[in-house]
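Note that one protein chain is taken out, while the other chains of the complex remain in position.
Here is chain A:
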Amino acid sequence: MSRLNQLRERLRSVRGDDVRTDGGTVEHTGESGFLPDFDSEFVRSLPFWLPPFLLMGFFVYGAIGWNFVISLTDFSGFSLPTYELSAFDFEMYRQAFSDPTFWTAVQNTVILLVVFTSLCLVGGLLLAILVDQGIRFENTFRTVYLLPMALSFVVTAVFWSWMYNNTTGVINVVLRSVGLDFLAMNWLGGYIDTGVLATIPYFPSAVKIRLFAVIFALLWQYSGYAMVVYLAGLRAIPDDHYEAARIDGASTLTMYRRVIIPQLRASTISAAVVLMVFALKAFDFLYVLFGSNPGPAADILATMMYREAFGSNQWAYGSAIAIILFVMALAVIAPYLYSEYRRGEL
């Protein structure tokens, strides 16, 4: 059937638009029919995808290219940027690499990416397994766990500033009421000393509690997302895999560890990529809590970029930091997109 359609296609593209539905006489079956076919279908598809592509392409790729050009200039203050090829240099990148604030931001960005993404995956997987036990009110549980993700960072930041409040915040109040007073602390304060633990070799003497408090809040907001992805992955595993494992006498733990979780590789990868992108967008959350300068205990490249460009009017410097951030993101997404492309998933 589809072969016949192909033939009709070719016939029609060769002859023009007037094709008879009875199939007619099919003479042009040779390879010569291919090129016109391709062309006409390509041309007919243009009005549909080209306008959105140009709009998106200009704002995404055009803007990134423009951003890169700006990062090569000395654009700052209230003057207009001058695009002179002879004046282009990588001075802003050199400046960034010799700026301790930049390296702190890089370190915090990496901690945020790694700690947030891995904990979120683990949490989401556990949630998905719990929800997948054939429980009653499954939809209700799922809806509640995913709820924070529907909220704006601006809104959740307001809630968490209250949760973490030093004197009357929920977390400290609960800790004090169960006798764990020593754990109650100013969560958004900055650093905490690790005390005796610091005697362990390589153990840091201070921990960036502000950054980890932010990570915890982000986990609250996004673990529901990982759950949704894993749940879809779990539902795609045929029932007999569970049954086979049980017949073999595997315990629940062994069954999940040996049989089920290895099959969730694709879910893990796609969830991890998206979670890392979310983590890079944590700017809104930090901005609401700390303004454009969260200090060394929580500054990430996204906040630093905004501060330099839109706070200090160091446009070129901000653009250079943005390009470095973009390259970091590219290092995460390019292998992912390439593998999707290879598997024909796109």
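Just a few scattered comments:
One rule holds for everything that comes next: a contact is a pair of C-beta atoms (placed from the backbone, for glycine too) under 8 Å apart; a residue touches a chain by one contact, two chains touch by 3 or more; residues count from 1.
Keep in mind that, in the parts below, contacts and distances are computed from a predicted model.
The complex includes a chain that is not drawn, and of the options "NADH dehydrogenase", "Polyferredoxin", "Succinate--CoA ligase [ADP-forming] subunit alpha" or "ABC transporter permease" the UniProt name matching it is "ABC transporter permease". Note that of A:Leu72, A:Val106 or A:Met305, the residue touching the chain absent from this view is A:Met305.
Contact with the chain that does not appear here is found for just one residue of A:Gln107, A:Ser161, A:Asn186 or A:Thr268, A:Ser161.
In the full complex, chain A touches the omitted chain through residues 1-2, 5, 8, 17, 19, 21, 38, 41-42, 44-53, 55-64, 66-67, 70, 81, 127, 130-156, 158-163, 165, 167-170, 173, 177, 220, 224-225, 228-229, 231-232, 235-236, 239-240, 242-243, 245-246, 252, 255, 270, 273-274, 277, 280-281, 283-284, 287-288, 291, 301-302, 305-306, 309-310, 315, 318-319, 321-323, 325-326, 329, 332-333, 337, 340-341, 346.
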